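My questions will all concern the structure given below.
A single protein chain has been omitted from the complex, and every remaining protein chain is retained in its original position.
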Amino acid sequence: MTGYGKLNIANTTLGRAMRRPKGMIAGAWLVMLVFVAVFAPYLTPYDYDIQNLPNAFTPPGSEHWLGTDEFGRDLLTRIMYGARTSLTVSTIAIGISVFCGMCLGAAAGYFGGRFDRAVTAVVDLTWSFPEILVALILVAIIGPGVTGTMVAIGVAYLAQFTRLTRAQIMAIKSETYIEASLSLGASHGHILMRHLLPNALAPVIIAAMLATGDAIILEATLGFFGLGAQPPTPSWGGLMSSGTAQMFKAPWIIIIPGVAVAVTVFAINLFGDALIHALDVRARVRES
Amino acid sequence: MSEPLVKIQTLSKRFYTPGGLLKKPRSMLAVRDVSLSIARGDIVGVVGESGCGKSTFARLVLRLIDPTDGSVCFEGADLTKLRRRDLRKMRQRMAMVFQDPYSSLDPRYRVADALAEPFVVQGDRVPNGRIADLLTKVGLPTSMAQSYPHQLSGGQRQRVGIARALALNPDFIVLDEPTASLDVSIQAQIISLIQQLQRDLDLTYLFISHDLGLVRYFCNRIVVMYLGAVVEELPDPQAAPRHPYTHALMASTFAPDPTNRQDTTELTGEIPSGFDLPPGCAFAARCPNVTARCRESVPVLSEGPHPVACFHPL
Amino acid sequence: MLLSVKNLSVGIGNLTLLEGVSFELAKGEILGLVGESGSGKSLTALALTGLLPLIGGRVTAGALEFDGTDIATLPKGKLRALRGRRIAFITQNPMTALDPVQRIGEQVDFVSRTHLGLDRAAARARTVELLTQLRIPQANTICSAYPHQLSGGMKQRIVIAMALAGKPDLIVADEPTTALDVTVQAQIIHLLTRLVRARGLALVLITHDMGVVAQACDKVAVLYAGRLAEQKPVNALFANPQHPYSAALIDCIPRDGMAPGTLTGIPGNVASATAYPTGCRFHPRCPNAGVGCDTKVPTQRTLSNEGTVACHYPLNGAPDV
Amino acid sequence: MLGYLIRRVLLLIPVFLAVSVVIFSIIHMIPGDPIDNLLKIGAGPDQREIITARYGLDKPLVVQYWIWLSGVMQGDLGTAIVARRPVADLIAQALPHSLTLGLCALAFSSFFGIVLGTIAALNRDRWIDQIIMTVVLMGSTIPGFWLGLLLILVFSVWLGMFPVSGARDLSSLVLPVLTVGLGGTALVARVTRVAMIEAGQRDFLMLLHAKGMRPLRIQLRHVLRHALIPVVTILSLRIGWILGGAVTVEVVFARPGLGTLLIKSLNQHDYPVVQACLLILAMAVMLGTLAGDIIQAAMDPRVRAAL
Partner (left out) sequence: QEATLVFASNEVGQPTYNPVKATSLNVASSLIFDRLVAQDANRVYHPHLAKSWEEAEDGMSWIFHLKQGVTFHNGAAFNAQTVADWIPMFDGTDNAYLVAAVEAVEVVDEHTVKFVMKHPDPNLLYNLASAFMGVPEPKSFAEMGDNFGVTDAIGTGPYKMQSFAIGEQTVLVRNEDYTWGSPLAENTGPAKFEYLTFREIAEESTAFLELKTGGVDMLLSVPADFVPEVEKESDLKLVSVPGRELVYMVLNVVKEPFTDIKVRKAAALAINQREILDNIYSGIGQVADTFLISALPEANVADEYRIAYNPDKANALLDEAGWEMGADGVRMKDGKPLEVSLWTQSDSVFRRLTEVVQAQLKAVGINGQIATFDSAMIRDQYKSGDQQVAVRSYIWDNADIVDWFFGADRLGYPNISMFDDPKAEDLRAAAMTGSKSSAERIANFTVYHEYVLSQFPVAPIYQPVISVGYNTSRITLPDTFNAPAVSATVLMDMAPVE
């Protein structure tokens, strides 16, 4: 057997995405970020949670590259650990969202009918609401903290993925190869798992990628409102939130995490762009 | 005449455009009361203009969609009444080749995967060498097994489509305009391949096309459809047309012969929409020989060796 | 001659997609341009109408003389004044040829208002007149309709009306009936031929259907892979095709009374522009291919005095080796 | 068309009811009790019951919903529990601020988004396209509240050009509009660019060229017109997004708008106010969609025909 219907997106596509200069720079930043997040304890001599109050508000310098915060903790260290929180929260939240959205969207798109109409109506309505509002209300219900934030972000983006998956499924459903498969005696399960979902995956992956960027911003915004990860666990939003009060005394406390968020989200978007090109079958033909 | 391989009786299909909360639902009869028997080894052609229900008919015959009315018996078994599991087994015996070779292959499946799919969905293992065998049968190099569809030309894709249809050794194949989107030179290749396969494998074909010239060359028997209904059944390809529509179709086919130029067309007017058919003969609006009766009552297909549905056949 | 194309070559990027195409056309004549998909028919049409830049292409060599001026070297502005006025274009798919959000009337009016300087009312009157001539019922109502309200055949007539509105001398029609049903195709082709005859226009009719060529054209130019294979008056071509490709193409059309199995088509695939074979581009598919076909590019030769053919081993003709 | 409009507006009623149920139940899922906010130090134990009864919070949820809904139907949004004023007053005071900000931001992002998107599309794949799209992308990757703070730092504190906060005059609108508008600009520019490119590939353009039409006229009269159809759709669908997205920005700039009101009431669990704010946003969303549908129908005869 050859690899029948196997997922062949990840390996080759990532490679292709990385080959474009934009994708490479963006990819490099993301890889570095993940590396830093994972190995934070080995990369920095400081602790993220041990306070050193006399040392508070040290401006960026040779001792503390990015300065210290209001408790005298090294800001670079906290940003590195913050990357852990922000990246985990946003990827897990989007993961939840993608999974549920794909299930819902696929079911709605494939089986259609009343279920589809109900799903579409709800999804369209929530989709029109800003994610931040949905998330704020959900956090109010679930309670702040990492779990609450993840669930809230996940639900906030659910509509987007349901919509997207449904649209994809609807489009692919009318392709002749689905009918061909049916004419050979394929079951619904086969059609869904082997044709519809794999083919719908590429745009969903890209959307998920871009949404992860948005989710980082959303996480930061919730953190800004004090609803994100609870101290002393650092998150980028939390850092900015505490930085607001120190904006004049120590502007770096708010500026630097914001830059980290912006650059990361920017990199994710660039990488997403590169992925779009890499995943586009027609473009691939043109390149070869 | 022995028991036909496929026996189609008063098959109808009504499509409903979903009415939303805001739209009135509408419905159209895409296929109306079509009856047809196909004997083993037969090549039956179905011609008609775009939108007259040919593809719908093809899908009905293989029960890819459920008919509104009527039945399809395959070797005596009524497909419309079969249970899901039995139907799936039955699908090994029949297959379909599709119109658009560009969308009939999953872009993510290599040729080998596409050819293995029939076995997979039937829960079987792919017999050794079967894929190479199939490729050879349709005239493709075996090295092509590892190619993706986007690396193939239209003709090559259509060959893969045919190979996939042949994979489970079916008796009966429905070919829905298999050459409509191909170049004439490739069309001829594919037609000759299909013809040769029919002879070699003793297949039965239902061949759908809008090209009367091609159907007359290729088929033993021709069914002419107009707006979902059969208007004429030509018992042999060279039979003279009796329905004015068939006649017009024939006259519209351009013969590749500059010395024999036709300079008139008989047909004027527009094909009515299937959603609101006028009463009477559906062809009345375009028919050169139309009478008052045509506008009032619907002609039925006559009995006999050369059935036609017209009040004043030629 | 109204139109004379000499040695036309067209390129996109660094690919040469059309090479050394020549033909001539007089008023009142219909030239059929046939060939398989990708043979360069549309490129020729775009070159003739000066629209190559739209797809990023350009004329790399040769001359396109229209009524004595070379339109290949004409400045943009002058070319635009010519386009729609003296040279009209009919595109392939009438379904997508019209702007879906503009009324039919306005779309047709534009031509006579721009090129003939008519005012609104006069232009509309002319439009209605044209549509009536094209046997469109209730032309007035149609003018205020939107394209989606019309059938394909009707839309193609609108496109034809647009082409006629500028009182052109030359019409280039790129596969005007491919997207239409056979019955409608017959109507449109008859309509076009009749117009050409009646008005003394010149028509370049692009098609891949030898049947249409046989029925409608006076002259034929057969293209293969960006080169001219054979060019002849239509009767001569069908009676005596000399290029194996022309012959094969004619044989691809099933005729009445053809025995089953006689239709074989042309083996192999259409050559791709990115990988044209060396020598004669048809040689990998050619039943007559012989020594030299794979290395030497055949030149246009006049074998019978009726036209030219570019083949080393023509049918019914002396080989050129 | 008129019939469609009437049916479309009538359709809003069930949607409205559904939305009101959802909003009501969600709000009441939030743990916490607004009464705690009202109890003053020293208040006796019976005070709680008195206040609870005063706001009808002791009744079953269904009854509360019914009371609320029938009030809303009569234009009475109820009385704020913590703020102790008719909710309508609070909304009436906050809404103009939000509307000004929202509409200005909408206008800002539509204008710049469409212009930038068009320029980018006309220069597709050239450096100017790359630059525009990169800048636009950057604009959308910056968290709104952070951008707001940064703008305050630069334009208000360092340069002293605009007031830091409030909503008293036009100059206090500049920075918030910029902050909210930037994200929207990115969205609109992207959609416009893609729509322009897509519209630029339509077959009918070839015929326009063949008719001898000037390329600029083709781009502006035909391509842009087609491109605007999806842009309008997206804008109308996301109108609530743009209005509500201003929440964080309102807080940062201390604008007494709907967002500030909403967040404050959410914190205080002032149910009637939160419900009203969400209901207003939902209405904005519904009306936006309706407006979008109408504009789309006006712009595209095919859509009109399908009605």
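Residue numbering begins at 1 within each chain, and the chains themselves are lettered A, B, C and D in the order written.
As a convention for this text, contacts are C-beta pairs under 8 Å (C-beta built on N, C-alpha and C of every residue); 3 or more make two chains touch, one makes a residue touch a chain.
Everything numeric here is computed off the predicted structure, so don't read it as measured data.
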Ask   = Which shown chains does the chain we cannot see touch?
value = A, D
Message = Which candidate, D:L77, D:I152 or D:V247, sits in contact with the chain we can't see?
response = D:I152
Note = Among A:T120, A:S187 or A:Q246, contact with the omitted chain is made only by A:Q246
Inquiry  = Touch as defined at the start, partner being the missing chain; which of A:I25, A:V38 or A:A56 qualifies?
reply    = A:A56
Contact set of chain A toward the excluded chain (per top definition) = 49-51, 53, 56, 70-71, 140, 143-145, 225-227, 230-232, 241-242, 244-249
Remark   = Across the whole complex, the chain not displayed is touched by chain D residues 30-34, 36-38, 40-45, 47, 51, 80, 82-85, 89-90, 93-94, 149, 152, 156-157, 160, 163-167, 251-254, 256, 260-261, 264, 266-269
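The working rule: only the chains that are shown with their structure count from here on.
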Request  = Identify the chains in contact with chain A as well as chain C, in label order.
outcome  = B, D
Message = Counting only Cα atoms for the centres, state how far chain A is from chain B in Å.
response = 48
Inquiry  = Counting only Cα atoms for the centres, state how far chain C is from chain D in Å.
reply    = 53
Key: Whole-Å separation of chain centres (CA-atom averages), chain B against chain C   = 32
Ask   = What are the residues of chain B that contact at least two other chains?
value = none
For chain A, residues that touch 2 or more chains besides their own = none
Remark   = Given the complex, residues on chain C that touch chain D span 49, 51, 54, 80-85, 88-89, 91, 93, 96-102, 110-111, 114-115, 146, 148-149, 159, 162, 166
Ask   = Inside the complex, what are the residues of chain B that reach chain C?
value = 49-50, 153, 155-156, 183-192, 195-196, 210-214, 216-218, 238, 248-249, 251-259, 261-265, 267-268, 270-271
Inquiry  = Applying the document's contact rule, which stretches of chain A touch chain B when the two form their complex?
reply    = 1-5, 8, 175-177, 179-187, 190, 195, 198-199, 281-282, 284-285
